[in-house]
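A single protein chain has been omitted from the complex, and every remaining protein chain is retained in its original position.
Letters A, B and C mark the chains in the order given here, with residues in each chain numbered from 1 onward.
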Amino acid sequence: MSGSANSLSRPAGAAPARSLGEGLPALLGIAALVLVAWAVPWLKFVLTIALAKGIAVLGILLLLRAGQVSFGHAMFLATGAYTVAFVAPFQTEALLLLPLAALLATLLGLAVGLFVVRYRDIFFGMLNLALSMVLYSLLEKLYEYTKGTDGIRVSVLTFAGLRPERETQEWLMFGLALLLAVLFGLLVRAYLASPMGRALAGIKTRETRLEFMGVSARRVLLFAYVLSALMGGTAGALVAMTSRHVTPQLAYWTSSGELVFIAILGGAGSALGPFLGAAAFELVRVYAAAAVADAWQMILGAVLLLVILFAPGGIWGMLAGRLRRSA
Amino acid sequence: MSASDRLGAQAEPSIEGVTRPRQQDAPLLSARGLKLAFGGVKAADGIDLDVMPGEFLAIIGPNGAGKTTFINMTTGYLRPQAGSIEYDGQPILGLSPRVLVGKGIGRSFQLPQLFTEHTVLENAALAIAARAGLWSPLVPLLRPQWRAEAMALLDRFGLAPLAEVRADALNEGARKLADIAMAVALQPRLILMDEPTSGVAAAEKMSVVETLVRVLRDAKVTAVFVEHDMEVVERFADRVAVWSQGRIAALGPPETVLKDPAVLRDVIGIEPAHSHA
Amino acid sequence: MMAWFAENSLLLGLALLDGLAYAALVFMVAVGLNLVFGVLRIVNVAHGSLFAIGAYTAASLGLFFASRGLPPWAGYAALILAACLVGAVLGPLIERLVLRRIYGQEEVLQLLVTFALFMILEDVQKLVWGVQPISQDLPMKVLGTVDVPFGEDVIPFTIYQLFVLPGVAVAVLAGLAWFLRRTLTGRVIVAVTTDKEAAMAMGIDAAKVTLLTFTFGAGLAALGGALASPTTSLVPGIGAQTIVLSFAVVATAGLGQIEGAALTSLLIGLGRSVAVYFAPEFEVVVPYIIMVAVLLVRPQGLFGVLETRRV
Partner (left out) sequence: MTSAITRREAMFGAAATAGSLLLAGGNAGAQTKPTELRVGITTFLSGAASVFGVPARNAAELIFEDINKAGGIGGVPVRAYFVDEGPGTDHLVGEFRRLVQNEGVHIMFASISSGSCLACTPLSDEMKKTTLLWDCGTQRIFEEGKHPFAFRTQGYGTPEVLAPLLYLLKHKPDFKTLAVINQDYAWGRDSWELWKAGMEALKPGVRVVAEMFPRFGAPDYSTEVTRLLAARPDVILSTSWGGDLVTLVRQAAERRLFDRSTFVLPVAEASMQTLGKTMPAGHVIGARGDHWNNHPKPKDPAKLAKFVEAYRAKYNEYPIYPCHHMAQAIAAMQAGFARAIAAKGGGWPNDQELANAFRGLTFDTPTSSITLREDGQGLEDQIVGLSSFTEKFPFAVPKDMIIFPAAMVSAPVGQKSVEWLKTLKPEFLAQVPAPVAG
């Protein structure tokens, strides 16, 4: 980060994008999502998954604020997803499964968090990676319980006791994902403006100072970590309830990489970023896969490379920049 | 109380001949026999030092003598190999910086430790939030009450016009003041400052120090500061400790110590202007 | 416990021999990754792709040589040539065109740039070499096997895996240690690893050092792939598996540690082969469990040096 300016009077770079309203873009985004889901039925599914992943990426965003990259956050997503898959045969109520999945992921997040928040930077990233790979290996190896790489199918769920038609169910899942995305988006926005959230960036820039303010940097990071695990678990439950099939692939390190990818693609500057990123990611993926089925990965990779090299603020950064200029 | 009172009362580390009530005269900070060596270099080699409530104690000495080490040991960042430190009559060795902050020991840094991605206002507000212990994740940091308190604090340091500037865009003088402001926001009883004027442009130096001293005196904070500029020491310190090769070579009021030929030769004689440790 | 060891000592002996070859391959990849991290401070996710491309190139060259009627030992020339080729072509290309643009940026961006490269290179492999398994095992076959006594029985081991792979790994380790400590270039690399700012202040051309190191690291990854190619079938996806294992080795060893990487590779290689004999279900988890256990006790890794913050 550049810090060479010497003039006392230099403006604060307008405290990027925060001065810009997020409300209007958010409302427009929601309207666009609903419109697309209505107009193109199958995209409803893609967008539901995108919203779910966006929720998980909100968690990545929190850690990025603290300068930490988790290359293993798919483990919380997988925990949420497998919770749904394991419990669904006994309890088909989606509105119970969802909080249960979130709770279990949160507990795992607390257990893992207590361990990993002692580490920074590359060690933080690698430890998360290692732990997610342990989970991945267990999901793959404990065939008796997890059916290995084939995964588990999630049976048809009930919503508030009702078992709706497929079309209705798709709308219900979409609505649920959208509602949770908005709620978590608002929560993260409030959190990032609170002392706890603002202290995250302190971990990134001056952790020593936090300690000399009497603040435990570990506790600040742990709170964010557990919150991110909660969101990861919620996302996993949504993914499992939407795709209705879970596999260990959900926990593989490349899936974690994807989450970080989405965070950067969308831009870490706003709680809207993850959702912009997730929608863009999923759409590029399905269209790239439809256009060139055996080189979609290369297209995604190229998109990522271009974003980092030429628009490091991500999609939100570009949007915010454009809006600021026109304002 | 005025500066001369303190000067008279505490010209020597001993407390004989002092007429004030006993508890007021007990040292706020008391180090005994501190020893710490890095490899072969002795940063502290049997240090005894008392800091009296309300006084401004300057520590001077050549680079690498161990002055910053003393601050680091007192604030829980480093642990001495031998000796003890008492604060307010209680042993504090082994306590972490976080705990010591809670007990009222603050510090500033030679290289200001500001949150560079935050504005000056947010830096101050974070410190205020830290002191208040209010860490609700849902209430904004810049809630009206804390914003007002942070602005008032910045105002005392003359930093109010810079409140919305990002910390990494400040110049060195403002950076130093903001750094100390964050320590003051925690309402310490004792503050240890590591070279509060190093790197500050010569023209600004005196105004920075004057601001500093005014705020600290108003807040009735006891201060220990490491300093290289003898003019600053002479004008603002109540007592001076000369740190040389891990020992205290001289201790007393500036007008005495700074005239000592040995000190002049060993400390001031080799002192380069505005050095960095 | 002792009884168990006595009963299984023969099998443990076999596990030890098996672990060696595996450890040698893991070391070759991990050490390159570690070296690159030391100088560039970037964890190169695409390192695994370089491993895969090295392997594919070696197999293609070997098959080409064989088709030209060259003697079998030319396969070894193919291995070395492939490593040099991949290192010398892809190394500078990636460093100059991509990595160079992101030095000094946030860590997450650096990590993700290499992740993007990884995604691109995975598909490049498929476009160039297709998806059918490719193998070229002449270098392994030409040396034949050696019988290792096992009680009354004998167990044939390939000379390639029992001697060549560990031998090359030891040679790489010794060569690296010599290079880094005894040559000027090596010392410059060490200086940059230890304190980049100080090294640059001393007038070291950091751009040159990073280019050199990255090329060298890429070459080591490709060499690892080339050496692995005679023993395995090359299929899409081998890069992704290799890299995640090397991460475990590097983090366990401590960042920037060469000898540490060797010992950790050995630890993980042996741990894995012992698991195959006695608890096959845990084979895949072993490296990660070792890593987590080590970092729990020594947060800086087995051989890492704790970096203290200066205030």
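The definition used in the following text is that a residue touches a chain if its C-beta (ideal position, glycine included) is under 8 Å from a C-beta of that chain, and two chains touch if they have at least 3 such contacts.
Bear in mind the structure is a predicted one, so any value in this text is a computation, not a measurement.
Just so you know, the chain we are not showing touches A, C across the whole complex. Residue A:43 is the one among A:43, A:134 or A:210 that touches the chain missing from this view. Of the candidate positions C:145, C:185 or C:300, contact with the unshown chain belongs to C:145.
Looking at subunit A, the residues touching the absent chain are 36, 39-43, 45-46, 49, 140-141, 143, 147-151, 153, 166, 239, 242-247, 249-250, 255, 282, 285-287, 289-291, 293-294, 296-297.
Although one chain is hidden here, its contacts on subunit C can still be listed: residues 10-11, 14-15, 17-19, 21-22, 25, 122-123, 126, 130-133, 135, 137, 140-141, 145, 150, 153, 155-158, 161, 228, 231-238, 241-242, 272-273, 276-277, 280-281, 283-284.
FYI, only the chains that are shown with their structure count from here on.
The distance from the centre of subunit A to the centre of subunit B, with each centre set as the mean of the Cα atoms, comes to 44 Å.
Annotation for subunit C: residues touching 2 or more other chains are 311.
Of all residues in subunit A, those that touch two or more other chains are 1, 208. Those residues of subunit A whose C-beta lies close enough to touch subunit B in the complex are 1-3, 5-13, 15, 187, 190-191, 193-199, 201-202, 204-206, 208-216, 223, 227. Here subunit B touches subunit A in the complex through residues 75, 96-99, 101-102, 106-107, 109, 113-119, 122, 125-127, 129-131, 134-142, 162, 164-166, 168-171, 174, 182-183, 186, going by the rule given at the top.
For subunit A in complex with subunit C, the residues that touch the partner chain are 1, 64, 67, 69, 71, 115, 118-119, 121-123, 125-127, 129-131, 133-134, 137-138, 140-141, 207-208, 253-254, 257, 260-261, 263-264, 294-295, 297-298, 300-302, 304-305, 308-309, 312.
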